[in-house]
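Missing here: one protein chain of the complex. Every other protein chain is in place.
All chains are identified by letter, namely A and B, in their written order; residue positions are counted from 1 within each chain.
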Amino acid sequence: MSFGPFLLLALLEGTVMAAVLALTAVGLSLVFGVMRVVNVAHGEFFMLGAVGAWFITYYLPLPPGLAWLVALIIAPLVVGAIAALADVTILKRLKYDPEATIVATIGLLYILQQAALTFYGPDARPVEPPFSLRLQFPWFGYSGYKLFVVAAAGAILLAVWLFMTRTKAGLVMRATQVDMETARAFGINVDRVYAGTFALGAALAAAAAVLIVPIQQAHYLMGHDPLLLSFIVVIIGGLGSIRGTLIAALLIGLSDGVISMFFSPTLAKIIATLLVAMVLVFRPQGLFGARA
Amino acid sequence: MKGETGKIWTLHLAVIAALFAAQFLLPQYHATNLARIMVLAVYAMGYNIAFGYTGLLSLGHALFFAAGMYAMGLPIWQLEWLPVPALILGLVAGGVMAGAVGLLALRTAGVSFMIVTLMFAQAGYLTLLYLNTWTGGDEGFVVERAYRMIGGVDLAADTPRYLAALGLFSAGMLGCLWLVRSPFGRVMVAMRENEERSRMLGFNPFRVKLIALVISGLYAGVAGAAYGLLFGYVGATFATIQYSILPMLYVLMGGAGTVLGPFLGALAMFYLIDIASGFTDAWLFVVGAALVALILFAPKGILGTLRERGLKWLP
Partner (left out) sequence: MTTNMTGFAPSRRTLLKGAGAGLLASAFAPPVWAQSAPIKLGFQLHRTGIGAAYGRWYERTAQAALKVVNDGGGINGRPVEIVFEDDGTDPKRGAEVVEKLVSQHNCDLIFGPLFSHVVIGSAPRAGELKVPYLVCSEGYHVASGMLNRWTMQPGITDVRAQVSSMAPWVLANLGKKVTMVFPDYAFGHDHRDFFSAAVKAGGGEIVGLIAVPPTETSFTRYLPQIPAETEVLYHVMVGPAVLTFVKELGEFYGSGPRPQIFGFIDSLEAVDTASPGLEFLEGTHFWEGHNRVKQADAPDYETTYRAAVGVDDNGASVSDAKDVSTYAHMFSVWETLHVIKAGMEASGYQGVGDRQKFVEAVEAMTDMPAGLAHVQGDKKFNGKTHQVFGHQFISQVQGGKLMRVHTTSLEDGMYEDAVDYSTQSF
């Protein structure tokens, strides 16, 4: 295939990846920004979203498209509830100490993974896409659903942005992020804000997974990669900065597709990982973050 | 103070003596397990020097462990080196790798330090896969039995292996005991407790942390090399993130910042998994629950809690 179409395909793939990544990483970034918690179990919330989508579409006696739509609403709610529970029972008791919460979320990661293995099983299972449309370009075919994923992820991100900037709850969250003590002094129930933030972060990961699961499959070990990639995105974007996270997701998503056109993909991953480490070492505020 | 020194030495020498006796008293299964645990405990002691004493929460120690393992295994496999120089190379490789990572990663702190070390370790793991022609990739390779002989002693036989593991463990433990009771050990702890104050007292935090991390890397490296040599296999799974979490788990369980904690933690964790897997498929759940419970209810681990409740002299 000649270079032009090759690049087009890489860009298309990169956009899909960026969209899903943005959704997942924004959840992680939100939790870190507001709560100063590095949630190592974030990838498992992603996995739970996918597994939840499989259960819902498998057992709901609805046509595939409709069942999937139900999953898109229910799965994030359920995952969010689980996250809120984890926050109240574990993280809150640790007083959100950064290092203790890392250890606790590693434990949570194992617990959730085991729960999925026990109740869902070791197989990778497909979820039917709500519609199947193939776009035939002159050089190659492409899945129409993938483009829909981009649009849907964009819509959800827009909703999050509106929520954060236009609603009182969003304002309260931002206030807590800036100064927790002052927020408490002004009568904000910080505990509830934290539980809500943790739930929202997990729900966003779950929503990303429901979007992606008709393309990939639900598998109990699928949370590992989204976690690492989200970490990368959140770091490049500047820890806790939502706007930076979005730009970084786009950057990483697109460059990952394009870099692997020129290098061996494994080598590309090594280089990308090292670059991220270097960014954190030499520009700890991230590429787009404001100076701390 | 003098009485305490006596108590401390008695306790640690008694542990070594008990472990020596254990090989004659335990059935073979548990004796071999104990040999594994002692080597893993050396790894955990190294982790403890960085995390428990100096306050460096790393998620990249698997890189140092694997560096030691491969620096031991590859020269034997590819260049037919003898085991003793290979072991020494493994020790050095762990330290050098930790030094290199430390030079960069120690410019950050806290959460960033954790993520940077994680990234370096991930890059190391991928490199092992990428260079599969030389490293054997994910499959790894066997260290042949003929190369596991030191001076006519077969390290693959049970008694020599146990004694080798015990020797390494004893050296590591006594070294750690000496280190933490030395002036430098106190500076390490000071760095963990209050970096600003130690800086004002004239210590260079970067230098102190770097030295601690290199010592930690030497422990991890020699443990990785010994694990490969004593049990005959080198593979890339040892470089995965699970093997960075493992020593953290051991240290938390046994008690961060205690000399015997890593061993106790490794012992408890090994048998927790071994026994749990006899009852349930869900042993991963047991590991997760142990982590959460520890951090919630006993953040200081077994020995840390004992130290708080009376045994104040425990190093």
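Points to keep in mind about this one:
Here is the rule we go by: contacts are C-beta pairs under 8 Å (C-beta built on N, C-alpha and C of every residue); 3 or more make two chains touch, one makes a residue touch a chain.
No experiment lies behind these values; they were computed from the predicted model shown.
Note that the absent chain touches A, B when the full complex is taken as a whole. In the complete complex, the hidden chain is touched by one of B:E4, B:E80 or B:D138, namely B:D138. Among the residues B:G221, B:G235 or B:G288, only B:G235 touches the chain that is left out of the figure.
On the side of subunit A, the interface with the absent chain consists of residues 1, 5-6, 9-10, 13-14, 16-17, 117, 121-124, 126, 128, 132, 134, 136, 140-143, 215-217, 219, 221-222, 224-225, 257, 260-261, 264-266, 269, using the contact rule stated above.
Although one chain is hidden here, its contacts on subunit B can still be listed: residues 27-29, 32-33, 36, 126, 129-130, 132, 136-143, 145, 156-157, 231-233, 235-238, 274, 277-281, 283-284.
Here is the rule we go by: only the chains that are shown with their structure count from here on.
Only residues 38, 90, 93-94, 98-100, 102-104, 106-115, 117-118, 228, 231-232, 235, 239, 264, 266-267, 269-270, 273-274, 276-278, 280-282, 284 of subunit A touch subunit B when the two sit together in their complex. By the touch criterion stated above, subunit B contacts subunit A in their complex at residues 57, 104-105, 107-108, 110-112, 114-116, 118-120, 122-123, 126-127, 129-130, 245, 248, 252, 281-282, 284-285, 287-292, 294-296, 299.
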